[in-house]
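Below you will find the structure I want to go over with you.
The complex appears here without one of its protein chains, the remainder shown in place.
Up next is subunit A:
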């Protein structure tokens, strides 16, 4: 694979993705988000539903056009996927979708679907059975149809199909949320292990923070189309900077038997078609200041006026 290994594997710079519906205002699902994933790194992208994390993932795959901003994978700009054959430089981006009941073709044997991935990578050495083995399924299952599998097994098949194309960047768009609780942690760990093993980057999107904590090296927290905090998982977990991250973590109920109701974040998620002025989180923020209402914090790693970097030391 001809990947210039300078800089991160995936870099998303000020990405804006808009959804246009006739007769309705334009919705900026992603409103200037920046994100980086290095090779061999697992980045967990978390946020509430509707914050634009899935749209960001789809844009990285080329399933959505970007209104402005840049997406580079290994230095190549990502172009929207059309009818023509995909630029070979971009077949290294593979996605595992949320629902394995609809992402697999019900009328084709899973072996044939995995073989599609192998063909995309020009891989003649491996067989679909090898890939099934890698995701922990028996080799003989290649001759089966998707309906013969359970949800967790189907998601393993979908992962095998994505891995068959020798991805340099694997994207999981809520890959575990359709699975049984007992299968969730397993499948998440499997994705992590396989991605890291093959040296690929993994962008793992989930709303389940406890699973993201388990597998991600870095966490990116998204709110209303923007990445509001990034950092190493352990640091973010132990000392969340952004008030939104704090609220997210405080909302996780602890199974300690104490009967403590998780903390609720007051207010509603604003309409992305009409975002609030200044900091997007200010109407719900418990620590809101005057500056938050007027100016948007355009810096990182914590996009909050409480964590403004010193002007002298560029971070």
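The rule is simple: a residue touches a chain if its C-beta (ideal position, glycine included) is under 8 Å from a C-beta of that chain, and two chains touch if they have at least 3 such contacts; residues count from 1.
Everything below uses one rule, namely that contacts and distances are computed from a predicted model.
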item	value
Omitted chain (choose from "sn-glycerol-3-phosphate transport system permease protein UgpA", "ABC transporter domain-containing protein", "Acetolactate synthase small subunit" or "Transglutaminase-like superfamily protein") - UniProt protein name	"ABC transporter domain-containing protein"
Residue, one of A:32, A:50 or A:276, that touches the chain absent here	A:50
Contact partner of the left-out chain, one of A:185, A:291 or A:306	A:185
Residue of A:90, A:142, A:211 or A:227 touching the missing chain in the full complex	A:211
Selected from A:271, A:290 or A:308 as touching the chain missing from the view	A:271
Residues belonging to subunit A that touch the chain removed from view	48-50, 177, 180-182, 185, 207-211, 213-214, 237-240, 246-265, 268-271
